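Complex shown without one protein chain; remaining protein chains in place.
And now, subunit A:
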């Protein structure tokens, strides 16, 4: 090595950089860079070898040029050469260049990896650290592949220096985050966990980051870390501020490490071991105690560090949710922060309190701070803090303080920030509904809400009022009266007009006795708002008018006059015009009886999850979970454990339920309309066949309150008499999804999919009432020999089904061999104290395991002939019970699961199918021929398969379908 004594100044580099900085224009800069690049190229090309210093200098220049945004396409080799230098500065620049400029160039990667390997196996800690940093900085898959095995060894080796261990832990963390599949801890796990015991605090801090990440993926493997973490934590917490020397930050011992430890503990449920738990509780208490001590320093860093630990501890307490004492203490501590002058602290306190409010132990304690929170809502300068305050109020609300909170929120709404108004409105609406003791209060509140913040009241809110008013006989009169009064204000919000129109149209008669609100007065009041409204509202008002005609025959002439006016009957808007024309005709042609039937009062809405709640969830995402939880607790049912994973699962199930339920409901509500329409009178068909589907397509359409298409018709269907019926089963032979069962209480939807001999079935149990089902349980059983033929596995369902909610159950089915019977599903639950017991056959039939087989005509007949033994054939001749439409037949045959073969049978009228039934034991080939006879309305169905029982069963199943 040449003796270079130029020092590390690298004057050339400094001159170059200052030259570039002094460039007046971009062109000048490019010229300078070109010159420098040419110089470097000639140097690198030069025949005499460069010494390490100049190599380092030029690589540095290249790096600088690259960072200025120019392409660098050479010099990689020189940088790699630097890696093998023995000088720290040269090696460092080499690694820097590689980390910044490396691309997946195969040959270079190999060289780099080689150099890194050398450094890793060297005993020089600085070099090892450099190599580890480079791996972490690049973090590519190739790097992970090459070193994922090596780094854990370095990490746990006894003779590794502390600083190297630190780097190794963080490097491993990086690789794990980039490509988790390549980092396999396996045998290292326990030794990594024991790093928590390391003497060196830095190592512990680094290791704990790694462990937190790893344990969140596979918590079981790292379970042992809990006790270690607890003991480490207790050692830190109990240490005096001077014990840890370097790791004491403004008199707080190892704040970062403490926070990380507390966060790690949040990945696990409370420790079961009493001693460990005791120690942890002691730690948490100490932390809470320390918060009470006078600060050791006035510096903001001191209090920040202290509070960080405190908040982390409180989240742990909340996470455990099992120590009433600690919860209450945490709550009190937060209560102090609520009045702290630091805005951030107030924000954090409110946020943590929101979660505390959902715990049964601390709910009461949180409630004591209601005044402070309300005060915060009113006086806080920062809007985000006010938002948190509103959230907390919402979370701490229960029956006892609902009136106060709702009143406060309503009064705040008038001055609230525009950005949070809509959310506030939703919250008020939900709270008012949930904790309404008497519904007149509820109606008052919502009408107030519309008056104060009409623009922010979404459709869902006023839909909900109407749903509730219609479903509650006792408030209808009051609602009509209040609405009537509210409408008398000179300027009404449009939403108010909508509610008013709907309610007066339905229940106007309840207040008609009073001469001050006689029918004509009501009508005139509504009509005075008519011209100020948008088209949808006007349409709704028109519907209200026709309802008036029914309710009060004396208004008929006036209303007809209005409908007949040009502004209605010739309105440019098609919807309004159509309504005017139809209503006018309806009122003049139809007899009073028909009118009364058509315009009957709306039937009660089926109870389901409040649409407002769904909307809030959509708005807030997972944040709304806490409310949901609280909801559960409110009803006296706590889900124990209280670990975070459980919460998330609930959130997920809550979030996912709406979609399938909407699906099923859509299916259900569409059907009755088409069913009822033809049965109405001839004129009515004309009138309503167009309005009908539109009106009933949504649960509560804004104007769908013509009772000619009652959405409740579906629920009137007689529930199928239970277990004995195969009818149900037959319904599902050719289809996989649909409604399996329905009565007044319960609806069961089914969705299934089959592949080969395996099947998966989703059952959706929908609670149609507003009351929860308790001890809900389902059992799937295979009677008799079916037990050996089918293998059915079910997941248990939650024992509690909320009113209007839906739960899902997954059933896995494996077909072992062919079978005839269907498995039985038994559902038990308590509804209002009465035990309900329903047994059903699950629609699992042998044909579900069909695998379609395509084959040519010659093939088909050859096989047909091979299966000519009499017991292999099953034949049935039967009369058609449905129409003989070709498309329907084809659809049914395809639904059966077989392949429909075209151009096989010489007679084109006939249908020929082929399929293989997949069972675990064997495969049964199956050929089918269906010969319809249109004149006689008869079918002949022939089935041939390699197994006689299969032929017979499929033949029986299929015969019922046509």
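Points to keep in mind about this one:
Definition applied: contacts are C-beta pairs under 8 Å (C-beta built on N, C-alpha and C of every residue); 3 or more make two chains touch, one makes a residue touch a chain; residues count from 1.
In this text, contacts and distances are computed from a predicted model.
UniProt records the chain missing from this view under the protein name "AP-2 complex subunit mu-1", selected from "Gamma-secretase subunit APH-1", "AP-2 complex subunit mu-1", "AP3M2 protein" or "Septin". For the chain missing from the display, the contacting residue among A:57, A:76 or A:947 is A:76, taking the whole complex into account. Seen across the whole complex, the unshown chain contacts subunit A at 24-26, 31-32, 34-35, 37-39, 41-42, 44-45, 73-74, 76, 105, 108.
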